[in-house]
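Some notes on the structure that comes next.
Every protein chain except one is present and positioned as in the full complex.
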Amino acid sequence: MSDPMDLGKPREECGVIAVSSPGGDAARAAFYGLFALQHRGQEAAGIAAVDGRTMRIRKDLGLVAQVFSERDMDDLAGADAIGHTRYSTTGSASARNAQPFSVETRHGPVALAHNGNLVNAAELRNALLEKGAGLSSGSDTEVMVMTLASAQGKDWPERIAAAMSTWVGAYSFVVLTREGMYAARDPWGMRPLSCGLLPGGGAAAASETCALATLGCTGFREVGPGEIIEVGRDGFTRAGAISAAAKGAACIFEYVYFSRPDSVWNGFGVHEVRRRFGAALAREFPAEADMVVAVPDSSISAAIGYARESRLPYDEAFVKNRYIGRTFIQPTQSLREKGVTMKFNVLPEAVRGRRVVLIDDSIVRGTTAGPLVRLLRGAGASEIHMRVASPPVRFPCHMGVDMGDSAELAACRTSREAFLAEIGADSLEYLPVRAMRDSLDGACGFCSACFDGDYPFSVSGASGKEGFEC
Amino acid sequence: MSDPMDLGKPREECGVIAVSSPGGDAARAAFYGLFALQHRGQEAAGIAAVDGRTMRIRKDLGLVAQVFSERDMDDLAGADAIGHTRYSTTGSASARNAQPFSVETRHGPVALAHNGNLVNAAELRNALLEKGAGLSSGSDTEVMVMTLASAQGKDWPERIAAAMSTWVGAYSFVVLTREGMYAARDPWGMRPLSCGLLPGGGAAAASETCALATLGCTGFREVGPGEIIEVGRDGFTRAGAISAAAKGAACIFEYVYFSRPDSVWNGFGVHEVRRRFGAALAREFPAEADMVVAVPDSSISAAIGYARESRLPYDEAFVKNRYIGRTFIQPTQSLREKGVTMKFNVLPEAVRGRRVVLIDDSIVRGTTAGPLVRLLRGAGASEIHMRVASPPVRFPCHMGVDMGDSAELAACRTSREAFLAEIGADSLEYLPVRAMRDSLDGACGFCSACFDGDYPFSVSGASGKEGFEC
Amino acid sequence: MSDPMDLGKPREECGVIAVSSPGGDAARAAFYGLFALQHRGQEAAGIAAVDGRTMRIRKDLGLVAQVFSERDMDDLAGADAIGHTRYSTTGSASARNAQPFSVETRHGPVALAHNGNLVNAAELRNALLEKGAGLSSGSDTEVMVMTLASAQGKDWPERIAAAMSTWVGAYSFVVLTREGMYAARDPWGMRPLSCGLLPGGGAAAASETCALATLGCTGFREVGPGEIIEVGRDGFTRAGAISAAAKGAACIFEYVYFSRPDSVWNGFGVHEVRRRFGAALAREFPAEADMVVAVPDSSISAAIGYARESRLPYDEAFVKNRYIGRTFIQPTQSLREKGVTMKFNVLPEAVRGRRVVLIDDSIVRGTTAGPLVRLLRGAGASEIHMRVASPPVRFPCHMGVDMGDSAELAACRTSREAFLAEIGADSLEYLPVRAMRDSLDGACGFCSACFDGDYPFSVSGASGKEGFEC
Partner (left out) sequence: MSDPMDLGKPREECGVIAVSSPGGDAARAAFYGLFALQHRGQEAAGIAAVDGRTMRIRKDLGLVAQVFSERDMDDLAGADAIGHTRYSTTGSASARNAQPFSVETRHGPVALAHNGNLVNAAELRNALLEKGAGLSSGSDTEVMVMTLASAQGKDWPERIAAAMSTWVGAYSFVVLTREGMYAARDPWGMRPLSCGLLPGGGAAAASETCALATLGCTGFREVGPGEIIEVGRDGFTRAGAISAAAKGAACIFEYVYFSRPDSVWNGFGVHEVRRRFGAALAREFPAEADMVVAVPDSSISAAIGYARESRLPYDEAFVKNRYIGRTFIQPTQSLREKGVTMKFNVLPEAVRGRRVVLIDDSIVRGTTAGPLVRLLRGAGASEIHMRVASPPVRFPCHMGVDMGDSAELAACRTSREAFLAEIGADSLEYLPVRAMRDSLDGACGFCSACFDGDYPFSVSGASGKEGFEC
């Protein structure tokens, strides 16, 4: 319980946004967009804006609402702005790694913000150093922006394409220059990225459509794999591309857990997909029970789907403290033994004497399920049937998601039987990969490597399935 | 939209806690308790603790997790501690009004934290000044603690009873001294206050049982109207009392909106009462519809109750941004016109082409209903039937709840028909006071003055029903 | 060397100021006045101002320039303001003890700032508690302001006089009310306090005339012992008084060390008095030497006097780091052994091969003399004759000056011979009390208790000469 808010879930790395607002308040709009992307990263936030010839940037550790003041918004004048919200996968937070990352180049100032992970970052870094460059941080983003600074090409789209052709991995990114603003995505389409039209003129691109909807955007479309989109005052246009991968590899975990339920990508609303996962789970693994409850908040859509499909009543069984935020106060051993909990409380009268289906969206480290089952038991639930709306997470992600060490993954550190005993439920079932893919209308083009080890490309120092299966 | 988080709801004033933990980590336990009471006040927080002979205090503006550091916890050593979390009803936040309020008296140091409002605070204040006292803040709490300092009696329970006999209004408070710690409640029992036993020894009292449950407490019981409970290492005991009022006046709005769903008082679980309100609303005002949705988060329990009673499917229609916190960044007029919203996004595929029952727990200022109805319409809902799980709020509260000016109350500033037109729903119905009381098993002893103007006592300068009805 | 800036000197407690500026910028003027009084206390600063009916206050830990922002100045509107700068004598700094101290009374708001120490504070405090008051700090100032709140009298001058008649000790204070602003001084006239006329209208009172000069004041006069002066837009007027003590007891150490050289009181300029001390020292204890140097900065005036009287050249031998401020970085033992010093460096070529007279203004704890003598020796001085421009400090001060424990005083912990050996000088002489008084034209009415134990009144728990002589 070292982080009282830690739910044993994976951590996504970032959210990005780009806004072109002819009225000149692009940074302010980017602020609201980042606010809607806050769930993708709470460690740091930043915005860079261009006003005529001058690029300005503001970034720091903290939540979006903490990092920016009204005065910052005034300073970050201009019609074009990009923003970033970050969740570090490294132990210690440092403002030095906050994004956007900006440099002066021979072509003028450039700022870049990205979501993802380059698997060849170390080689790219060494190549830059060998050429005599000096690097001031350990972040992939600096490597990316330095590659851009030296890339060949007659304009930014050409230079961006040249740089992208050297990058292997997951990357959805936005680039701000004085000449234009761009949003682009890796050839596999791993991390989400969409664009839309601002009412009254201008356009925006963002990691999730929820940020675009918050800005009142319409006319959404996804940035395609390998595609470079220019985001400008007249809307968005395709400005270039590199070849898309033969087989798409969109991260399926975005549907399971990361994305906000109101986001839409690949044509599927996230809430709807989760309800389908829940319904499929009900068909695959029905339960004799009196009610269906969810691990709040990420499992509610799946629980509603399960309840409707199984014609069992949906109810709430837990209260989750809404006042999210880091605290450094740790309970003493004595308080811990008393059962002090900051995450969840149970609603006793809702479950007393009832047979409960408990829906969780996923089991990663599996540290939350046991305490929740014990809370239900303590409140008098007579049976508890755990149903998980995704397969067991068994493989690490090399594309920018921190699943934890494989020794921490519940499916690696213990058998299913032992895990059932550990959490103390009466039964435990997972949604199979097949049923999950069926819920997406059989669409191929998704990466489900964390469930099945089927990586979209070979990973240096991490040779895929063989090396990591447990 | 001056406060992007403002939902047009009333604001409760405070949460209090007292913890006696023989292990000496009372302040740390109080911290976790306050964290569970954070919904009762986000402006300021404070903890006072006694270690042997010395009383120490730490309070400041901010959320509980922001105010206290690990070092504060070390400094606030001792087996007895009280805490407070505050929502100011006044415009400007000031650390000077943060609680607990502590002074040195002839009987040693005293700290007090309270929830409520004295209607005779001005008279008490003048009486103190006339006796030659100097007062350093404008808060009722200083008046209360100064009254205690000069109260007659051989011990603290006697002095507390003597002071209480001069106080008119709502007050649930905790008092920390070197001789003992006390929790007491006004003779009408207006604001909630309960106590429980800590596992392994010690006891606690808190505004809501959710805080006691967070500490692992068992054996809950309410502090009775007019009762003074001593909270000590051997548990809690009745230490004194003043006469309870002939007729209890427990605040019914705690069930409607304030309390956390997992809290229990007067023997009723809040989640269960809200489900009953929803079910009663379904019986009183059924709707031809396809689904039931809630204004998140406070209306979910009532919506589940309405859905189950009406045998309509419950679903989610809105996403509420979880990253609560003050921001001072305001949207420009241009952004506002584009529809930028930080509060809610809609889940379009859930409601498209559907007839929707939208449940709100209450209508106070009525500023949220219209935007939500418009979001549903924009997402393609074919009909929208607004159902409110409480009567219209029509009267101010003089017992510590800030309902806003009566000119701001929707039920005062406009007729029901005009309000229906304003929000743009297809129908609008409220739960009658009678049905609300029936849901509480016909129990009398509740104050529903904000709905019906039936105040428990005459209010100086505010002569009750006559003066305020609209 | 726990405080790298500690020079082994006594610490004065406070500086006060009151400004009446018809233009309405009294707080801003008070700010500049406090800035000139900064040497009297660096722990905390505060200003209270009255604008029409409203009193506002701002105070915090820190230097004057750190505590106040431009916005504070705007907030502290009004034509009357008082200010305070504080040096705590207690170990831990707390904003709670910062001044001015303000309360609401039956006669309206009152703020008070003082310099000094009440020897009967404990009794006054107990009397207040016994009457049923609650006190929120441990400071004498709260006791003073609470006494004022309950004092009898038809107006503030009468009430101030009534309160003063109960106070024993050193106190120079300023009081701000809505009806008027007052400056008053104890009957012995122990701590300095003067007033003057602002150019263009208005008046001011301050601990030292250097603050009045900084404001451009003219027409200085001292507030007499026991006198109450009203400071208003029309100038200053005597508003009341209590009987002055039979024998004045102005603190002679103000001339020795505390006051700024440009301040004037009792008709003597401080720089001039110090030059006289130096000249007298030269007559009493001449030295065969080549040059005269000072311990910077407080001994420069005396060194100039000694040099002129002895017809020896004055020169500088030390550089003192100007960047005064607290640092919490401590040298390691290894660095300390290397001789790392933050206070003083020597000017080698000035003293090499020379016979040097080293003037110090006083010897209190005597911790600086040794290191300075060693610096001179290390730089090649052939002889070092230490001359001290005041007698040895041998008795504690009970009137608000922290001389340190008597066990720390050089004159108590060691004999003169041993101290000479400890510091390593070739000779050591002190100015006799007699010569010091002669330099003040034989004026009686000074307190020199720290030198001769002759206290102006009996001190409870500290019976004067007998109890403390070493």
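In order of appearance the chains are A, B and C, and numbering begins at 1 in each one.
Operating definition for what follows: contacts are C-beta pairs under 8 Å (C-beta built on N, C-alpha and C of every residue); 3 or more make two chains touch, one makes a residue touch a chain.
Computed from a predicted model, the values in this text were never measured in an experiment.
Every shown chain touched by the omitted chain in the complete complex is listed here: A, C. For the chain missing from the display, the contacting residue among A:30, A:110 or A:160 is A:110, taking the whole complex into account. Considering C:158, C:290 or C:315, the position touching the chain not shown turns out to be C:315 (whole complex). Across the entire complex, the residue among A:52, A:134, A:267 or A:442 in touch with the chain not shown is A:134.
Take subunit C: the residues that touch the chain left off the picture are 21, 23, 25, 28-29, 31-32, 35-36, 38-39, 42, 63-66, 68-70, 73, 198-200, 210, 213-216, 260-262, 264, 269, 271-272, 297, 300-301, 304, 308, 313-316, 319, 321-332, 334-335, 337-342, 345-350. Within the entire complex, the positions of subunit A that touch the omitted partner chain are 102-106, 110, 126, 129-136, 138, 145-146, 148-151.
Basically, only the chains that are shown with their structure count from here on.
Taken chain by chain, the contacts run in an open path, each chain touching the next and the two ends left apart.
Subunit A and subunit B, compared by their mean Cα positions, are separated by 35 Å.
Centre-to-centre spacing of subunit A and subunit C amounts to 62 Å, using the average Cα coordinate of each chain.
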